[in-house]
Structure formats: C-alpha cells, structure tokens
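A selection of the complex's chains, in situ.
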Amino acid sequence: MAQPKNIAILGASGYTGAELVRLIATHPMMDIVALSGERKAGMEMRDVFPHLRHLDLPSLVKIEDIDFTDVDLCFCALPHATSQAVIKELPKDMKVVDLSADFRLRDPEVYAKWYGGQHDALDIQAEAVYGLTEFYRDDIKNARVVAGTGCNAATGQYALRPLIAGGVIDLDDIIIDLKTGVSGAGRSLKEPFLHAELSEGAHPYAIGGTHRHLAEFDQEFSAIAGREVKVQFTPNLLPANRGIIANVYVKGDAQTIYDTLVAAYADEPFIEMLPFGTAPSTRHVRGSNYCHIGVTGDRIAGRAIVIAALDNLTKGSSGQAMQNANLMLGLPEEMGLQLAPLFP
Amino acid sequence: MAQPKNIAILGASGYTGAELVRLIATHPMMDIVALSGERKAGMEMRDVFPHLRHLDLPSLVKIEDIDFTDVDLCFCALPHATSQAVIKELPKDMKVVDLSADFRLRDPEVYAKWYGGQHDALDIQAEAVYGLTEFYRDDIKNARVVAGTGCNAATGQYALRPLIAGGVIDLDDIIIDLKTGVSGAGRSLKEPFLHAELSEGAHPYAIGGTHRHLAEFDQEFSAIAGREVKVQFTPNLLPANRGIIANVYVKGDAQTIYDTLVAAYADEPFIEMLPFGTAPSTRHVRGSNYCHIGVTGDRIAGRAIVIAALDNLTKGSSGQAMQNANLMLGLPEEMGLQLAPLFP
C-alpha cells in the first residue's frame, strides 16, 4: 500500500485550520506532521479545539520551528498579507495550498486596490493557480501553489461560470443576493459576531459593491466572457454558523440556463443539480463538500434565478483545499471528501 | 377620562392573535372583552399562551357565543376564506380590522386566482380599505372594515411606493429578495417549520413568482404608477422567529431615491430612515412597530438597493392592525405602539 503523504497546516488555530484537521482525520492517505499557530504555539490542539481531542496530533508550534524536509504539502490558513510573507520563505519546491486571498488575483494593482497593500511575492503570484477545482483542474494537478478562492466567490461562480461561457444570459444585468453563516468571519472577536448580536437577526453587509470577493468575480467573469463583466453583489449575514446560499438573478431563458448547468456539471463529483424549479438549502450541504444548485424561471418571461448552496468552511474553503491537494498529490480527487452532510 | 374601547379578537389562539393581546395589554384605551378560538374554545388563554398568564383575560369561546352588543371593534385573526365567512355574519355596523388576505384584493378574479376560491363577501370587499396605514390613513379613519396587508407585502411597499409615485426608478426592473422569520407561517404543524429542520438553515421558497403577496404588489404598484407594474419577488426563510428584511434592487439614482424616501416619511411616527449607506437589521426592530429603511448605491452607476426591515408580527401584522384600530376608534395613532424593540 502506498505511503500516506505528510501534511503541514500553517494557521491551524482558526476555523479553516480546524476544518482541515477534521477532514484529514478520516482521509486514508494524509498524515498531519506539523501544525502551526503563532499566538497559541506550545498548546495542544485539543485545548484550542476540544472537538478534536480524540485525535493524536502534533502540538502547535511557530512556523520557524517546523522542519519541512519530509513535508509533502503545506496548507496555509493564515490571514492575507501574512500568508504571502510566510509562503515566500517556504522551501522553493514545497507544494502549497493557500486559503488566503493573497494569490487569487492575477493583477497586483487589483490586489492592492481591494486588499489595501502592495503585493510582496509577485513571482509566486505569477505561478499560482486559481483554486476553483472544477474549472482549473488540469492546471491544479501540475501546480506548485494553488490559491483557494473566496467562499462567496466560489458560490457565485458555480452558479454563473457555465452561463457566461455559454452566452445564455445578459452579462450586464447580474445580481447576486447571497446569505452567509458567520463562521466565514473566523474566530475573530468582533461585536457583530457575538451570539447576542447575531442570533435572531439578519442583515446585509458590505453593501454597495464593496465586498472584496467582487475582485474575484470581476477577474474570472471578465476572462470567461472576453469582455468586462461587473456583477452587483450583496452579502447578508445569517443567524447560522455554516452555509452560503446565493440567489443569482439573471436574464435569459430559464430552461436553457438549467440545461447549460446540467451539461456543465454532468460529471462533477461534488456538484449536484436539483430538479428544475427546486431550491437548495444550506442545511442540506452542511459539513460536506457538496454544492447544490437549483434553477427556476419567473412569471416575468426572460428572467431566471440560479440558486447555489454550499458550506463555506468545506466546499467554500477547507474542503476545496483538500480537493486541490488530492489533485496535486496524485490522489483520487474525491478521496476523504465524500462525507455526507450533517442533518439535522 | 374617556372610557376604554371594548375589543374582541376572533382567532386569538394563533401568533397574530397572541400578538394583539400582548399589545393591548399595555394599551391605555383598549379592553379585551371577548376572545375566540374554535378548536380551543373553553380553554384559558394562559394555557394556550403561558407568556400571557399574568393577564386577566376572558376565556376562549366559539364565535357564536360572543355577545357583540358592546364591542367597539373586532380584530379578525382567522385564516383567509374563514375570515370572510365570519365577517359577513357580524353586526353590520361593527368596526372590523381583518388580518387575513380576504379583503386585500379589490378584483375578485385576482383573489380567486391567487387564493384559489370564489370570494363570498363581495359587498364587504367593496367597502374594505387596504390597511397600509401610512398611505391610506384618511380612508382608514372612516372605514368600517380595514384589510390588514400581507407582512411581506407591507415591507416591499414601504421600500417602493414613494419611488414609484415619484417616478425615480425604472418600473420594469424591480427585484425584491426578502428574508423572513418563521413566525409568519403561524403555529401550523408543518415539517419545514420544525426547529430541527429550520435551525442552521436558510433557503428561498415560493420561487419563480408564485408567492401570494405578489397580488398585493401588482395591485398597489400598478395603481400608483397608472400602468401595469410587475416586480420579481423571492422570499427566503430564515432560522429566526421574527423579522422581515427586504433587499429591493432598483435602477435609478441612489441619492434621489434616498431623498424621495426621506421626504415621504419625514412625518411618519413609525418609519425610520437610516443614514445613507447604512443597512437595517431585523434584530433592531424585533417586537416593535417600527420599520427601518436604508438606501445605498452600487459601484455600478444607476443602481441602488433599498433595504427595509420590520417585525412581521408587529408592524407587518398585529401592530399595523392596532395602528389602524386606533385611527378607526378616534384614538391617537401611536397609542400603545411605542414599545421599543427587544434587543438583544
């Protein structure tokens, strides 16, 4: 039997880090050999995340204390800006799946505009592959560095990429109204993420076209269309932990739109097309790597809604990262990722 | 001091009935003299709704056992169809605030189309006034029968009526993406409303232009515009009990839109315009009769979002009914309705 791959996770003390550990725990061909957590260096993972206490895991250490010699692949679950600084110091042949925003945007000026700082690792940016597996699969297989997508950006792209590529919708009138659970914000201590503030509430945020994931939409949709495409995008915060659901309002023929998506995703192991006229729900993908997509028309002819739902921490982040890592390591793409959603 | 008005509530064993009782409990000029609940006749309200157990209330009875002689006003919180059958048997001069859909639609064919049955009280339909207080205030003061609006219908109208009247938005491209708590579904025993099904989830429902409140939007917006106006409307179910928030996507100048709304609502006691660029949240209106409205533009010129939030059981239903009842009884419109929202 083949030897399991040695995995390091940098930034393991956040939610995406913990989600990687959860997934690797039952992955038959990955072993965790190093975990970093700057402020929590010296602690055991079971004290940072008691739900992982049954696992035999390495202690959290500082990145500089990791011996990368036998590491086959490194997940980097650090904040943007920190991520590029860390990755450029890693061994030059180290395979890296980065979960931050640092290598998603090909144009450094666009990066600077949305993320407010000079990019400092442009050579790595140049070689990095955008990590939306279903659309960059071949490049990812051969990539050294893969840039995980934004979780909202992934959701919107699953709904729209085949439609833009197929020329079946009006490119100048796309509205994405997206709802997201709070775990996408990470474990950060901010007032709006307190239970007492969020529970029983719902509200849009980053309104008016100011959410950073718009940069990914712009880059990807314009590249597919061969012209500038700008979508209108409003995220809303839900009183829930996991899950993203996007209502994407488009102009085009609903049945054609549905058929286009069905054809595009026919062989995809993690994209499930629902019957026409059926809406997905976040609760039906929770904790899994599956993305559910539904399409319906409207009483107004020529209008349609495409609805896509996924788990922001799994398919939108750590599950996607695992899927990409499988490809980079020559393992079956689905390995360790076929966990069924947790419901109820 | 003036004599309090005698109030009867028909259908008091549902959530809107209980909400009326909650509001009347601290209303200085209303006394509850009769409560009906067909299946729960003979029970005490404290056994149906233990949160009301500190109140001294009449027992639930069947409608036919109510003596309407001294009743000044009757709230009717019954299901549609039942409501018209009951109201047409009430004394002919009885003031009635109906919370069902039975008298909202002026065209009986439209009623039949959306609610699936012949209307059976067309004379009362003809005299009924649509209960969106801010826009029908004078008619309501003199009405015998007022038809409470749909809770979603109210929310969308608060965002849009002044804009349609003012001619400041494109009438052919209005999209309402609305999120609602589950209490709007009432106390009905249906699988999607179980805690285990709804908690941690969110999903659209009645997709494709099939939600009944579209009939109210069509009627009201077309009347204001003097031409047919059809909006695209998608409701979404939230894992929360109370609250509606509508993201209304319109085409027009954002500042003009904001100014139009500010002017329209300048003197309204229950409509709060937020600063430009600010989004409301359901948690800031919970349990109150206030509606918060925010406006923002988009990075795409000529686009704007109007966001309206209210509590479906209060401003969207029983609070609205109380506001109308105050007007019908010659009482100050705000009386008993200035309870501050419950947060957290």
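Each chain gets a letter, A and B, in the order it is written, and its residues are counted from 1.
The definition used in the following text is that a contact is a pair of C-beta atoms (placed from the backbone, for glycine too) under 8 Å apart; a residue touches a chain by one contact, two chains touch by 3 or more.
Model, not experiment: these values are computed from the prediction.
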Complete complex - number of sequence copies, 2 represented: 4
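The rule is simple: only the chains that are shown with their structure count from here on.
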Subunit A-subunit B separation of Cα centroids, rounded to whole Å: 40
List of subunit B residues in touch with subunit A within their complex: 173, 175, 177, 179, 181, 196-205, 207-210, 214, 230, 232, 234, 236, 238-243, 245, 247, 249, 277, 279-284, 286, 296-300, 303, 305, 307, 309, 344
